[in-house]
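Of the protein chains in this complex, all but one are displayed in their positions.
Chain naming follows the written order as A, B, C, D, E and F, and within any one chain the residues start at number 1.
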Amino acid sequence: MATSLRNIKSLAPLLDRILVQRIRADTKTASGIFLPESSVEKLSEARVLAVGPGGLDKDGKRVEVSVKPGDRVLIPPFGGSAVKVGEEEYTLFRDHELLAKINE
Amino acid sequence: MATSLRNIKSLAPLLDRILVQRIRADTKTASGIFLPESSVEKLSEARVLAVGPGGLDKDGKRVEVSVKPGDRVLIPPFGGSAVKVGEEEYTLFRDHELLAKINE
Amino acid sequence: MATSLRNIKSLAPLLDRILVQRIRADTKTASGIFLPESSVEKLSEARVLAVGPGGLDKDGKRVEVSVKPGDRVLIPPFGGSAVKVGEEEYTLFRDHELLAKINE
Amino acid sequence: MATSLRNIKSLAPLLDRILVQRIRADTKTASGIFLPESSVEKLSEARVLAVGPGGLDKDGKRVEVSVKPGDRVLIPPFGGSAVKVGEEEYTLFRDHELLAKINE
Amino acid sequence: MATSLRNIKSLAPLLDRILVQRIRADTKTASGIFLPESSVEKLSEARVLAVGPGGLDKDGKRVEVSVKPGDRVLIPPFGGSAVKVGEEEYTLFRDHELLAKINE
Amino acid sequence: MATSLRNIKSLAPLLDRILVQRIRADTKTASGIFLPESSVEKLSEARVLAVGPGGLDKDGKRVEVSVKPGDRVLIPPFGGSAVKVGEEEYTLFRDHELLAKINE
Partner (left out) sequence: MATSLRNIKSLAPLLDRILVQRIRADTKTASGIFLPESSVEKLSEARVLAVGPGGLDKDGKRVEVSVKPGDRVLIPPFGGSAVKVGEEEYTLFRDHELLAKINE
């Protein structure tokens, strides 16, 4: 989805949505040779940029989300809403769609 | 959906519905050249015009909506109910369908 | 659905159902020329004629409906149950299917 | 569904089921001329013959049904379970499937 | 479903299941003439043989079933699980699938 | 599903799962003649080998399962998860999928 945003930091996810940016695979081999982009497999890792205030449970109470800005996470292969700011692509997931935190 | 409305301000969304108007992309380049409308990508941004009183939770209590008139929001690429007032087009979304607030 | 009703006022919607009648578009232009019916776009506006007592929440309590007889409302393009009384057509919607109230 | 019942009055609907019999359209015009059955539109009206004790809410409490024997109701064009007693046809609806009461 | 059961009485339905046996239509006319089985319409009536202890509501409490052994009931035209004991066929329904009790 | 298990007794079903083994139909007639396996109808009966601790209700409390090891049960014609240990086949059902207990 195209936007006129100048800065992704202006985006404040609503409810239980999590804004992430996919981490790019190295396009350079260990020995320093550059690989063509098409031969690089897409990674399922992303960096959390912003998190929503949490969804509402059946009593109208906020349910805190599981991750925080800066977290590195494992994302599902499909789903999420793509957001384009300039040439960069970002994705919005629901909190429960994220698979795991990466502590590395 | 065609209407006989004279003014979009007469529309009061029901329950958790949010009335928005999509923000148009600039049809003029930075250097002042006008672009043909067809070459301009549709933006996923909208301005909130009016909000419903909120849906009802399982105990019949109102659940406040997440946005307010004047907010700029990121909208999903599909869904919502189109409303036409004169030549202008508007859309009604459910509150939880809106993706993010834009603070810019 | 055909009925033998003599008067639409005899119809008392059950639970959260709302009886409405679609508002007809003017078939006369501002300058007084009559348009053929087929060239007139169907409007998404309706007048509320009668409302049900409200559905029941999970504790068996009535949940009041959002509109009242006389209200002008924006209706969805599809759905509802058609009712025919004589030559007139009416529609029954569930309360949550109505999109907005029109205050004009 | 065929039955060996001698009398429809023996049928006691279970839970929130409502036993109705569709009202036949007049096959005689106002001026007394008889119409062939095939030219008579099927009506969406029915007479309530018997009602179940009501379904159970999540706490096991009975939820009273919305109509009572003798009521005239507007029924949906599809759905319900047909019951045949002798040559007569009846239908069983769930309470929430009935559209409106007819007070005429 | 074939079984090695010697006696249908050994079958104790679980949760909200109801074991019934369909009532056969008379294959003899009122005047005593026997009809070929194929010309006899299948009846939607059944005799309740055994009932389960009831399903569990959301608090783990038993929800009593609506019928008891010996009851004659109206069954839906489809659904249920067939059980074969010797040459006899039986059916297991969930309690809420039964349509009506027959008091005749 | 193939496994490397040496003994089916090592399998402890999780939540509301029930481990059963289908009972084989006699391949010998009453008069002692052996029938080819293909002419023997598959039975819908099974022996319960192990039961899970029970699923969790909405308050996180265990909901006891309806059967216990040793019980003979009527199983549905489809569904369940097959488990193979050596040459033997077993099936895991959810508790509510079992149809009836067999007391014979």
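Basically, contacts are C-beta pairs under 8 Å (C-beta built on N, C-alpha and C of every residue); 3 or more make two chains touch, one makes a residue touch a chain.
Fair warning: this is a prediction, and the values are worked out from it, not measured in the lab.
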| item | value |
| --- | --- |
| Candidates A:Arg47, A:Lys84 or A:Lys101 - the one touching the absent chain | A:Lys101 |
| Hidden partner interface residues of subunit F, rising order | 1-7, 10-15, 17, 19, 52, 56, 58-60, 81, 83, 92 |
| Subunit A residues touching the omitted chain (full complex) | 23, 25-26, 41-45, 57-59, 61, 63, 66-67, 73-74, 76-77, 96, 98-104 |
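To be clear about the criterion, only the chains that are shown with their structure count from here on.
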| item | value |
| --- | --- |
| Where subunit D and subunit E overlap in contact partners, by chain label | none |
| Angle of rotation relating subunit C to subunit F [CA atoms, steps of 5 degrees] | 155 |
| CA centroid of subunit B to CA centroid of subunit C, Å | 25 |
| Centroid distance [mean C-alpha coordinates] between subunit C and subunit A, Å | 44 |
| Two or more partner chains touched - positions in subunit D | 58-59 |
| Chain contact topology (line, ring, star, complete or other) | line |
| Those chain pairs that satisfy the touch definition | A-B, B-C, C-D, D-E, E-F |
